[in-house]
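Okay, structure first, notes after.
A single protein chain has been omitted; all remaining protein chains appear in their positions.
Chain lettering (A and B) follows the sequence in which the chains are written, and residue indices restart at 1 in each chain.
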Amino acid sequence: MALEARLAPRAAPAVLGRPRRRDPGAWLAYIALAAGTVAVAFPFYWMIVTALKSPIDLFDLRLVPSHPTLGNFTEVLTRTQFPRWFGNSLVVALITTLSVAFFDSLVGYTLAKLRFPGRGLIFVMILATLMIPTEMLVIPWYIMSSAFGWINTYWGIMFPGLISAFGIFLIRQFMSGVPDELLDAGRIDGVSEFGLYWRIALPQIKPAMAALCIFTFLGNWNAFLWPLIVIQTAHMRTLPVGIALFSGEAGSAWHLIMASSALAVLPVLAVFAVLQRQIIEGVTLTGLRG
Amino acid sequence: MPGLQLGTRRALWAYAFLLVPLAFFLAIRVAPAVSSLYISLHEWNVISPEKPFVGLRNFVTLSRDPKFAQAAVNTVRYVLAGIPVQLALGLAVAMLLRRINRFRGVFRALYFLPFVTPIVAASWVWQWMYSEQFGPLNQILVALGLPAQPFLRSPTQALYGVTAMVVWQYLGFQVVIFLAGLEAIPRAYYEAAQVDGASGWYLFRHITVPLLNPTLVFSAVYSTIVYLQLFTQVLNMTFGDQGGPLAGTLTMVLYVYQLGFQRFKMGEAAAATAVLFVAILAITLLQMRVLSRPVEY
Partner (left out) sequence: MRVVVAVLVAAIMLLSLAGTGTGQQRVSITYWQYFFESKVKLVDQLIKEFEAQNPGIQVVHENFPYDAYNQKVASAVPAGQGPDVINLFYGWVPLYVDSRYLQPLPADAFPPAQIEREFVPMIKNSKFDGKYWALPTAVRSLALFYNMDLLRAAGFGRAPVTWDEFVTMAERTTVRDSAGRITVEGFGISPDGQDHHLIREVLFRQWGVAPYSADGRRVTYATPKGAEALKWYTDLVTQRKVGVIGFFPGGSGYRDAFMAGRAAMIVDGSFAIASVRSRTKAAWGVAPLPRPSVGGEASNFGSYWVHGLTTRAQGPRREAAVKFLQFLVSEPVQRRWLESVGELPSRRSLINDPKLTADPIFGPFIQGLGYARATFFIDEVAQRQVIVDAVNEVVVNGKSPMQALQEAAAKEQKILDEFWAKRARK
């Protein structure tokens, strides 16, 4: 594979973090990545360009707007309930992410590092919950919410997502790579079972935790079907539900959809920017074992 | 005997940790799934109070519906077309990102953009990209003297067109997972191998791939589960003629959604979901058995 040839002689030093001048391997990597970026980011560019076009110019099929305008953004921010939707989404996404970060990592640790009867079965059962599409669960959830008075509340929007099987699966894989010796040493030192998880195992998997937080935040940020079903009033709407209002019987206001989508991306990018360092530069001393 | 007591204590702690999450899953996921199974045995019009028991009739109706078969075949096609490409590209980009020294953050953010772009907006742009009359893809083809392709307007090409969009969308996700996995491989292994004079290819094949196994397994299994339940992307990419043209892009979950939420036939929708669940479970267990490899040193 050409890729591997490029990696051949210089692999070791680069991995060790000592940059070398005149590193042809790295230059090829830059070129490949840059070429890929054009393909990957082009749709996003088109989205921004459309957001900068006025409704009349929307379909002029130009890749650079002839009369760029911020009018769509001002309309979204001032003449719709966008700030409210944004705020609701933020609350829901943040709280859910925190809940998932805690519970999923605890369960992932338990499934990976503790021996107990039924471990395999429980893991498969949790995995199996991933295999039921949400679409089939929304009606029972709605019935539940209706019975308990959770309709149109933050709790109602959040409760199905507070613990996620995806996160448990992810953490379990990464936790299995934490050396048992570390945990045994901790036990000898008298660390409690919970402490083994909280103080020893958890710090070892910072990259995975960062990834989990990013994905959970993003998943909640973009969730549509369940919030749509459980929200009744205008002031509880989350972002995706609000943006759906720009589509109607007589077509969609694409200029507003693009503008609001562009704005909706910002918090996620912010979360990503903050956490991505953890994924790469997070200090790990572990080996990964299957 | 101290050993037994230790083991039992740890088991009890395990159950304690699992108590709340398991109760949660039982109430939120398992119970509704069981009730869904119950519904599949009834004629369950969502808004009607009468829901007579009909045994396996819903399943029989499904087996006679050509759209159900089409949805099943399509779903498998999505998996076979998309997963290998997604994994390979994700790994390639992750390794390239570790290879460079500057602008890492910028590149990472750029490759992550597709994953954060709201699906409604992304679908609209992709449909334009595929447009036979106006899209850049066809402009390139025509400039090269090749015939313009219908892409999303062709019942045979449309599925792959949607797959490309899904791969594009999940690339960032895949890259992040692989970056985390690659980061977790201790440099000590590479250094030791280098001391012995190992080449890049050797490093990749004998250190990277084996130690990446848990990550690879996770990626393959999870991505497959996602692809088998593909829905939102297909819905948004084919909004006027959902699942079309001529059911060319129809997936199982879209079929279920149309049946249950637009035509109110929840009994049949629940039956289709039951079939899908069994399929996903079987495929996942098979994957985990085949792919998981313990690593020796």
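Here, a contact is a pair of C-beta atoms (placed from the backbone, for glycine too) under 8 Å apart; a residue touches a chain by one contact, two chains touch by 3 or more.
Model, not experiment: these values are computed from the prediction.
From the options A:M144, A:A201 or A:L239, the residue with contact to the unseen chain in the full assembly is A:M144. Residues of chain B that touch the chain left out of view are 26-27, 30-32, 34-35, 38, 45-50, 124, 127-128, 131-134, 142, 148, 152-155, 239-241, 244-247, 258, 260-264. Listed by residue number, the positions of chain A touching the unshown chain are 55-56, 58-60, 138-140, 142-147, 151, 225, 228-229, 232-234, 241, 244-245, 247-252, 254.
We adopt the following convention: only the chains that are shown with their structure count from here on.
For chain B in complex with chain A, the touching residues are 7, 10-11, 13-15, 17-18, 20-22, 24-25, 27-33, 35-36, 46, 92-93, 95-101, 103-105, 107-122, 124-126, 128-129, 134, 168, 171, 173, 176-177, 179-181, 183-187, 189-191, 194, 199-201, 203-204, 211-215, 217-218, 221-222, 225, 228-229, 231-232, 253, 256-257, 260-261, 266, 269-270, 273, 276-277, 280-281, 284-285, 292-295. If you check the complex, the residues on chain A that touch chain B are 1, 3-9, 11-12, 14-16, 19, 23, 25-26, 29-30, 32-33, 36-37, 40-44, 46-47, 50, 61, 103, 106-107, 109-110, 114-117, 119, 122, 124-133, 135-137, 139-141, 144, 159-160, 162-163, 165-166, 168-170, 173-174, 176-177, 193-194, 197, 205, 207-208, 210-211, 214-215, 218, 222, 224, 240, 243-244, 247, 254, 257-258, 261-262, 264-265, 268-269, 272-273, 276-277, 279-280, 282, 284-290.
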